[in-house]
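One chain of protein is taken out of this complex; the other chains stay put.
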Amino acid sequence: MAHSIIKQLEELRELNPLVHNITNLVVMNNTANALLALGASPVMAHSPAEVKNVVEISKSLVINIGTLSASWIESMYQAASHATTIGCPWVLDPVGAGISALRNDALQRLLNLRPTVIRGNASEILALAGFSQATTKGVDSTAHSSTALQAAIKLQNSYNAIICVSGEIDYIVSANEIIEVHNGHIMMTKVTGLGCTSSALIGAFLGLRNNTVEETIAGVAVLSLTGELAARTAKGPGSLQMHLLDALYNLDTPTLQRELSIQRYVRRD
Amino acid sequence: MAHSIIKQLEELRELNPLVHNITNLVVMNNTANALLALGASPVMAHSPAEVKNVVEISKSLVINIGTLSASWIESMYQAASHATTIGCPWVLDPVGAGISALRNDALQRLLNLRPTVIRGNASEILALAGFSQATTKGVDSTAHSSTALQAAIKLQNSYNAIICVSGEIDYIVSANEIIEVHNGHIMMTKVTGLGCTSSALIGAFLGLRNNTVEETIAGVAVLSLTGELAARTAKGPGSLQMHLLDALYNLDTPTLQRELSIQRYVRRD
Partner (left out) sequence: MAHSIIKQLEELRELNPLVHNITNLVVMNNTANALLALGASPVMAHSPAEVKNVVEISKSLVINIGTLSASWIESMYQAASHATTIGCPWVLDPVGAGISALRNDALQRLLNLRPTVIRGNASEILALAGFSQATTKGVDSTAHSSTALQAAIKLQNSYNAIICVSGEIDYIVSANEIIEVHNGHIMMTKVTGLGCTSSALIGAFLGLRNNTVEETIAGVAVLSLTGELAARTAKGPGSLQMHLLDALYNLDTPTLQRELSIQRYVRRD
């Protein structure tokens, strides 16, 4: 597994894929910095008047509904629609799914446009699959990632997207497999937007446009691993955020070979 | 005094209260990170279509007018109005009060909805009380906090809100008391949004919904103290911001007992 990610990371750093982000106001800076530190090239653009232009020059699109408004929903819809039309891979991050009709309706519209990948925390994936709106408390998950596995499988079957559930263990559900990423650290839940960053890194790897399942695993694993590495020297969530960006920039083959902890299972449902 | 804050901090870390923030575009990331580091759970949502939903699941609301626009004023108004209606405590941070009619009018509308707490710098509190618009220069204060004490008392009397003035000494004016927090550090004025963070932390403690005066003191004191602690090892405002988040995360009973410097006086005006 490390071999695939090592190869993808090398390719990504050579190609510097342009990743178009329509993301929330809280995490924009971190998202851009994480993409740059990894080796990708971020662009943030949200006006309905230019999102199609930006999708066309980008290698992938990341849509994150963290701080929605009517005009941003329209931009997200137009960008995602165009991405699907021209074959540009795109990630949907359903932040706060279940907390309002505004979010639920926007998510249904976006789901119908067939995202390549959906990544959320357990509460969000449960809400998105219609399993439970009661477990949602704002934007932080109140459920363990494993409790959302059935919801992820249902979503995968319904929309033929790759579904990622972030948490103590990260789950990635493809048409054929369930992949577990065991890297990560509990302190990561005390830094805002690391889930959003995971979605952005998935977007960066999807920009290679080679194998969407392998690229999704790479995005999830690289964020969780660099978060884990950062936590080892961090004195708290402030320094964790800084060390994480440094770790993304310095991530190398020996570290990936030594540290990645990933398990793959064939789906039997 | 330390005893009350210690107890509140323990409770906050156990309950992880959800704090709804409608705040400015400059500080959103820091605000979210400070709330997480403290032990609360932030949610940022500003669409008029969902602010009532979010207020309903939140334990408190923080409204900060730093980067206003017409649609955001409408959201703030709806959120604050709903908070007052359902008894959700809320904080008003009047950033840049006095610099434009847009801000002054928005503030008057919000004041009429009866915030639980108002926190600003001296220039903002002076402008809000109608004492002086001439001393306002942008969003940084040009006046010492003590010069705004009469303005704070006037505001307290007029709106029956708890008024906080941040500065070299932080003043908290309740119906019966004037409380001084002597923690803090001058370098904190060189980091953007630490006043906004103070408002957010007040919001977090108000989420305990126990005693609004004690909760307000806790929010003010914890930010000023962790800023002071951070400044001791910081090499400048960049590292101060990072150390502050780490300090919030690591804040413990011995530190609070040793470091807090708070004085309370019965009001005699």
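Going in written order, the chains are labelled A and B, and every chain counts its residues from 1.
Here is the rule we go by: a residue touches a chain if its C-beta (ideal position, glycine included) is under 8 Å from a C-beta of that chain, and two chains touch if they have at least 3 such contacts.
This one's a predicted model, so the numbers in the text were calculated from it and none came from an experiment.
Engineer: With the missing chain put back, one of B:G66, B:P89 or B:G167 would touch it. Which one?
Structural biologist: Final answer for the missing-chain contact: B:G66.
Engineer: Considering the whole complex, which of A:L12, A:M28, A:V117 or A:L256 touches the chain not shown?
Structural biologist: A:M28
Engineer: Which listed residue, A:N112, A:N160, A:N176 or A:N250, touches the chain dropped from view?
Structural biologist: A:N250
Engineer: Of B:V19, B:A45 or B:V139, which sits in contact with the chain we cannot see?
Structural biologist: Of these options, the touching residue for the absent chain is B:V139.
Engineer: By the contact criterion defined above, which parts of subunit A meet the unshown chain? Give residue numbers in ascending order.
Structural biologist: Against the left-out chain, subunit A lists 16, 18, 25, 28-29, 32-33, 36-37, 41-47, 49-50, 53-54, 57-58, 71, 241-250.
Engineer: Considering the whole complex, not just the chains shown, which residues of subunit B touch the missing one?
Structural biologist: Within subunit B, the residues touching the omitted chain are 24-27, 29-30, 66-70, 96, 99-103, 137-140, 189-193, 234-239, 241-242.
Here is the rule we go by: only the chains that are shown with their structure count from here on.
Engineer: If you average the Cα atoms of subunit A and of subunit B to get two centres, how far apart are those centres in Å?
Structural biologist: 33
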